[in-house]
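One structure, pasted below without further comment.
With one protein chain held back, the other chains of the complex are shown just where they sit.
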Amino acid sequence: MSGSTYGKVFKITTWGESHGDGVGVVVEGCPAGLPLKESDIQKDLDRRRTGQSKVTTTRKEGDKIIIMSGVFKGKTTGTPISMRVDNKDADSSKYELIKHLYRPGHADYTYDMKFGFRDYRGGGRSSARETVGRVAAGAIAKKLLARDKITVTGFTRQIGHYSATTVNFKEIEKNIVRCPDAKTAEKMVDAIMQARKNGDSLGGVVEVIARGVPAGLGEPVFDRLDADLAKAVMSIPAVKGMEIGAGFQTATMTGSECNDVLVMKNKKVTTQTNNAGGILGGISNGMDIVVKLVVKPTSSINKAQETITQKGKKAEIRVEGRHDPCVAPRAVPIAEAMVALTLIDHLLRNKTSQLT
Amino acid sequence: MSGSTYGKVFKITTWGESHGDGVGVVVEGCPAGLPLKESDIQKDLDRRRTGQSKVTTTRKEGDKIIIMSGVFKGKTTGTPISMRVDNKDADSSKYELIKHLYRPGHADYTYDMKFGFRDYRGGGRSSARETVGRVAAGAIAKKLLARDKITVTGFTRQIGHYSATTVNFKEIEKNIVRCPDAKTAEKMVDAIMQARKNGDSLGGVVEVIARGVPAGLGEPVFDRLDADLAKAVMSIPAVKGMEIGAGFQTATMTGSECNDVLVMKNKKVTTQTNNAGGILGGISNGMDIVVKLVVKPTSSINKAQETITQKGKKAEIRVEGRHDPCVAPRAVPIAEAMVALTLIDHLLRNKTSQLT
Amino acid sequence: MSGSTYGKVFKITTWGESHGDGVGVVVEGCPAGLPLKESDIQKDLDRRRTGQSKVTTTRKEGDKIIIMSGVFKGKTTGTPISMRVDNKDADSSKYELIKHLYRPGHADYTYDMKFGFRDYRGGGRSSARETVGRVAAGAIAKKLLARDKITVTGFTRQIGHYSATTVNFKEIEKNIVRCPDAKTAEKMVDAIMQARKNGDSLGGVVEVIARGVPAGLGEPVFDRLDADLAKAVMSIPAVKGMEIGAGFQTATMTGSECNDVLVMKNKKVTTQTNNAGGILGGISNGMDIVVKLVVKPTSSINKAQETITQKGKKAEIRVEGRHDPCVAPRAVPIAEAMVALTLIDHLLRNKTSQLT
Partner (left out) sequence: MSGSTYGKVFKITTWGESHGDGVGVVVEGCPAGLPLKESDIQKDLDRRRTGQSKVTTTRKEGDKIIIMSGVFKGKTTGTPISMRVDNKDADSSKYELIKHLYRPGHADYTYDMKFGFRDYRGGGRSSARETVGRVAAGAIAKKLLARDKITVTGFTRQIGHYSATTVNFKEIEKNIVRCPDAKTAEKMVDAIMQARKNGDSLGGVVEVIARGVPAGLGEPVFDRLDADLAKAVMSIPAVKGMEIGAGFQTATMTGSECNDVLVMKNKKVTTQTNNAGGILGGISNGMDIVVKLVVKPTSSINKAQETITQKGKKAEIRVEGRHDPCVAPRAVPIAEAMVALTLIDHLLRNKTSQLT
């Protein structure tokens, strides 16, 4: 039973493989009447695409979006919005050489176990290329959220041992690692270049902050806003953990330290601290939503690794493709998209919480 | 649009409030023919219930399970299994005093914002009492998993600054904090007793390990096994973060350190390390599934805290109820249940992945 | 994969067997703030229950509803409303005699094929007793609809060869067959009594009319309002067909006869005729919604019938229980409930169709 659909009211279904004809998404549940054109979407795809800087893979995909349905005279019609991006620069030849090997850290073995065989070209469906559809749909979600003055901003908090110590939103898109702290950004770039030189890769932490989210979003007891955000970001390739607000730090806090004190500020209910990360009891409280996710170091490395063949024979592998030495910078727009998709879904779901 | 349902094939819907008539669950999708009796379920409820030791709240709920449907002559019939536990020791009187105050760290304000008003007695629907239904359903899930030799074991990995350094499964249920390391357990108990004395509370980390899970479970790209586990455990009250395998540590690893090398062992594909926590590309690889979740310190503390009233007036609150000074020990069976529910759902979903 | 849930936003899950502990329903998605008490629901259950007149079965079930959750201080809280009715007058003894026989027209054989065995007492889950939960949930749906001035009225259009030729809504609940035409009602009663005397049973047609439904409900292309109504009423036991508006008569109409001409009436868009039954392109057009459904004659008859045993041996059966000789009159509140549930679900779903 397939799992390529996300969301309940604002619902997306992605399709496509790394080296197939293309990738795409069908967006259902977008309200009618939203002005929408391809350039609204292209913008975010350009932040996600390969080959955008020296810290990303050199595979060059133009990633030109085509809206195939659901928009008429520049506005959404309320019917499914189908979008696609054709694959262009897919070079499958090198995958022929390793099609009988299981790459460590990749989904090769697990796809074989699940489906009996796999599209081995570029990871097939398990490739991060699938996230093109998410980012396209996320761009629509952001446009809808913007109408309610909700913004979703992602950045690279940490790469390897370097963590941003200040957060300046204006800095984020000025550097190629998308770090909100210019000084740390430089160190991150150096660390990545060094890792590439070593034929190795680095992990990192991406953070997403949503501002302007009204109190009341989230559906107890399972579709809590934090639970759905968790699913959303954990479904991104390479993500191994996530936290909301103070997250794992709360393990060592006391209740009196951790509880955020409620106060009135400009006639608005607010909290003095935000350890909760904007969510209490699974429902937004009007403060910033703060989500962090960890991305593991890229599994494809240009170093010899021990592994086995499909038949269980010992083998050595060196993955020579064009890969990102650290996926964090390109994971930023993907994480933003997943957070935005979750928020718009809950914003729409919340329309029926109370009698009006 | 309500969110009290979890799972797609093995599906549960919980209902009930802390101080209402009772709490319960309807389990759909349990295959016909499973031997099932109330004592199978009572066992886990007893591990979850209040008043079981000096580190838990003193509220005494017998939590006697009643199976109302779906079982005939000792076997499941394939139709919905409806179960309930009547509430007995609910004392709502003290909540009358604070019904106009927003307790810091609780869902009081957010429920009001979402629904316009709230059942203020004991947290109403936001109370952890709701998890009775989850644990009951989880007991059925575990019984089904056991048929495939899959076991799900939870324990307290950390409380405050004390972390288990060894994991001895046999030790877990021997101490009242459910720590797999007897020595650390003692320190944890002391720390909790000290926190209670201070009128304060502690956070912690719960870990769940699933053994015997076959390779192939998980549905790309959104219903990845790790994404669904994330949603599952993040939907537990008080949980603020989660990770799979090496989790947040992977941020500081290199690819060559993080990748788990595949090897044959007893003619079985296995990995030398398990940084992946048993999941690659969102699909299980046959290794142990390792999930960690952090629970924040209990929000109800017996210390004066600043807050506001429903009308936005400044106020002071001291929550005098009977509360767990640390929820980690009682969260263990709940976390087990959520992991078991996720696994059985995916085990059943996987029946249609390949032609047979 | 179980199928005991109906609806997407206003969602119900029913549980329970004919001769088990009881039957019930969990209602999710009811907006917070609706005044609700047990007597609101009891009213419709009394119209559905057994033993209410000489044309129904003599089994006496009080069918007393208990609301277990989701209501606080007389209002819905927005959380799941769990309700149950305990079984009282279940007499399982006579089913022991026929437990190895397959009753013609019943689900005995099909349940055995699906689940491997079955609860043979009174039809178990396949019994119409399951519809108690639907009627209870439907009463809440009606109460919500009434706030928007939408009413849902069912009646018996036909029993055997007798059809109502006039429709007087005030007459419906005045006769025991719920026929809106007093004269035909008498003939229907006679026909039923005669059938019972013969140890036989009769079929009939139930009609439901929803008035005040606004234009715009229904979600193309699969969740059309008519498609969902079809599913709703076809899921009632014994129903073998359904139609909307002119239904099967349209087969012999021409387009110029069938098309309903649009006109303005009291400044409102309306149609001169209503062959469409209030639905065009799967979306309501503001006219009355008109649904008809056919119920087959009761399968349990007090006549010898040929059949087979579970082992495939030829046998004779005579079903001696207490059965309705015609289910149409009691199907009326059930059909109303299913139509009401479908309408409220679509009314809530429609809240997000357009930007506001």
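Per-chain residue numbering starts at 1, and chain names A, B and C are given in the order in which the chains are listed.
Going forward, a residue touches a chain if its C-beta (ideal position, glycine included) is under 8 Å from a C-beta of that chain, and two chains touch if they have at least 3 such contacts.
Remember, predicted model here, so these are calculated numbers, not experimental data.
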Query - Candidate in contact with the missing chain, chosen from A:E28, A:E171 or A:E243 - result: A:E28
Report task. Determine which one of C:G51, C:G105 or C:G212 touches the chain that has been left out. Result -> C:G105
Report summary line: Even though one chain is not shown, subunit A touches it at residues 1-2, 4-5, 8-9, 11, 13-17, 20-24, 26, 28-29, 32-33, 66-70, 72, 75, 77-82, 84, 114-119, 124-125, 348
**Report entry** Contacts of subunit C with the absent chain, listed as residue ranges
**Finding:** 1-6, 8-9, 14, 102, 104-107, 109-111, 113-116, 125-126, 130, 158-161, 195, 198, 200-205, 214-224, 226-235, 237, 239-248, 250-264, 267, 269, 271, 275-277, 279-286, 294-301, 303, 305-308, 312, 314, 349-350, 352-355
Report summary line: Logged for subunit B, residues touching the omitted partner chain are 1, 9, 29, 31-34, 78-79, 147, 220, 348, 351-355
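The rule is simple: only the chains that are shown with their structure count from here on.
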Requested in this report: State, to the nearest whole Å, the distance from the C-alpha centre of subunit A to the C-alpha centre of subunit B.
Outcome: 26
Report summary line: Rounded to the nearest Å, the gap between Cα centres of subunit B and subunit C is 39
Report summary line: Multi-chain touching residues of subunit B, meaning two or more other chains, are 1-2, 4-5, 8-9, 14, 114-116, 125
